[in-house]
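Sharing a structure below in structure tokens format, with a few things to ask.
The complex appears here without one of its protein chains, the remainder shown in place.
Chain lettering (A and B) follows the sequence in which the chains are written, and residue indices restart at 1 in each chain.
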Amino acid sequence: MSSNRRRTGPNGSDWRNALFIAPYLFFFLTLLVFPLFWGIWLSFHKADTFSSGAFVGFNNYVRLFNDHVFLQSIWNTFYFVFLTVPALAIIGLTLALALNSSSRLATVLRSLYFSSSVLSVTIVTLIWRIVFVPQFGLLSTIYGWFGAEAPAVLADPDLAMIGIALTTIWWCIGLPMMLFLAALQQIPGDIYEAAALDNAGWWRTLISITLPSIRRTFVLVLIIQIVLQFQLFGQSWLLTRGGPNNLTKPIVLYIYDIAFRRWDVGLGAAASEVLFALILVAAMTQYLISRRQEER
Amino acid sequence: MSDVSPSPALRRGLGDHIILAAVLVLSVAMVAPVLWVIGLSLKDNAELMANPNSVFHPPYIIDNYIAIIGTSAVFRWIVNSLIVSVGLTFGTLVLASLAGYGFARLEFPGRQVLFVIVLFGLAVPEQAVLVARHQIFSILQFHNTYQGIILPGLSNAFGVFLMTQYFRAIPKELDEAALLDNASRFKIFWKVLLPLTLPAQATLGIFTFLGSWNDYFWPLISATRKEMYTLTVGMASVQSNFAQSEGVGFLMAQAVFAGLPIFIVYLFFQKYIVTAVSGAAVR
Partner (left out) sequence: MTAEIDIRNVSKRFGSLTVLEDLSLKIPAHEFVVFLGPSGCGKSTLLRMIAGLESIDIGEIFINGEPIGHLPPGQRGVAMVFQSYALYPHMTVRQNMAFGLQNISVSSKVIAERVANAARMLEIGHLLDRKPGQLSGGQRQRVAIGRAVVKEPNAFLFDEPLSNLDAALRARTRVELAQLHQRLKSTMIFVTHDQMEAMTLADRIVVMNNKKIEQIGSPMDIYDRPATRFVAGFVGTPQMNFLNVTALATEPSGVRVECGALAVVAPFDAAAVGRATMLGIRAESVSVVRDGEGDIGATIDVLERLGDRSLVHARLADGQSVVANEAGQTRLKVGERIGLRFAGDKAHLFDADGVAFHVREAVS
């Protein structure tokens, strides 16, 4: 705003003002920016826990893409995102539409659906393990009522990822619901009054008024969830350890295995750069597609 | 969630009732697993092994919970989690408030560029820096210490972003009135503006506390000694004992016990948490 050539007014630019942001900046630079570049550096080295060893060029990346477990983990991650993100968005929207009211029932249900989100991944996986476990699991008990035997979900190659996805949806449904509710509350009431005067029915109001009004939130929810679910780790690690046959092993678990259990830090760093790139590309694509649609 | 946007009479239609019914049915799926866990935690292990269906009828016992008090490391882990979460929350509020004020109100060389860089920080997922961060902390011998678990969270850009937005929304005339009232820079921040950011402090505090309490990955790789486990890591470590030595009932009792603190926090601060989430959403 001000260009103070002669004197320092109240809006004057002064390097001492930067002292207010210096404390945060210190942590930002040392714990985020530096590790970010250090990680890239490491990915080109044969490194262990304490030091970066010899420069190996793109060797780590070459090893990575020749490792079928890594390729499998990329596939697994995309499969998981595909299973969870659309479901979270659609169920979240449905919940928000149903519970966008000040009635007592809606209030209680809203807190109920959000309550699982405050639990840690450990508690959540413990709960769902007890659902899926054979013998005294909830699922097998229910199957037992009908005289059937429940599949061992977490040990079944076809079902294990679906089990993890179900657990995740149960855990994460609160946030999309809240985001949609917030968006619904932002729609001005007089639009609905105008629609009613225009003889729009329930379905038409939903299709032509409500949904278009929250389109931006829909994109926001998709981006947030894609970024979040790309980082799947705890559920897989705690429910299946990535098995059976690495079929539920996501990229982050692969990184954990390589960098923190096999201590091949350089390879782990390379894998985390690939994940970073994937998340950025996925989020950007989503964002650009939504922008293009909006412009049309 | 205060008032509903449209007048209910206008848009409560058949469609709403169908959706509401579906949502009610779905809520059974939300609750059932939790009830199942609580049920198991109240059963004797031997009885469960003999007949899983015994969950549906008495006797219910609290022996599993009593056993926690004597034998479980859960208490230690809860204390660790509290130290870490409170520490990180406090640190985040201090750093974000100072930086938010700086970015929103003060001029200094390079301010714009720095703010953009910090915004980019929002887009960096934890995994992209984790490996390098772990190596740095190894060299500094920060692993298995409280600061080792707390410090990485202080670099999170979300708080700075939130506070900057909030400070920007406060009318500038307040600063000017305070300037004319002879208040120093720091006094304007401390006495005039900071008290007005309490709602944002609450939002940020709740998010940070929940996030830190529930964080799993970093404590898992940084705190490798059992007595430094946070509750989340600790509870994960006992999961592998599943259905073995200690018994299902005892394990479930620990799960319920471990979930209890955060659930109580949720019940107490529910209103704030809900407004925090939706408030941050609107931003």
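Keep in mind that, in the parts below, a contact is a pair of C-beta atoms (placed from the backbone, for glycine too) under 8 Å apart; a residue touches a chain by one contact, two chains touch by 3 or more.
If you're wondering where the values come from, they're calculated on a predicted model, not measured in any experiment.
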_Among B:I69, B:L140 or B:A177, which one touches the chain that has been omitted from the display?_
B:A177
*Given the full complex, what residues of chain B touch the hidden partner chain?*
171, 173-174, 176-183, 187, 191-192, 195-196
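We take it that only the chains that are shown with their structure count from here on.
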_Contacting residues of chain A [partner chain B, same complex]_ = 1-2, 10-21, 23-25, 27-28, 30-36, 38-39, 41-42, 47, 49-50, 52, 91, 94-95, 97-102, 107, 109-116, 118-123, 125-131, 133, 135-138, 140-141, 144, 170, 174-175, 178-179, 181-189, 192-193, 196, 201-203, 205-206, 217, 220, 227, 230-231, 233-234, 238, 251-252, 255-256, 259-260, 265, 268-269, 272-273, 275-276, 279-280, 283
_Under the stated contact criterion, what part of chain B meets chain A in this complex?_
1-8, 10-11, 13-16, 19-20, 22-24, 26-27, 29-34, 36-37, 40, 48, 52-53, 55, 94-96, 98-99, 101-103, 106-111, 114, 117-118, 121, 123-136, 138-139, 151-152, 154-155, 157, 160, 176, 179, 185, 189, 210, 213-214, 216-217, 221, 231-233, 235-236, 239, 242-243, 248, 251-252, 255, 258-259, 262-263, 265-266, 270, 273-274, 277-279, 281-282
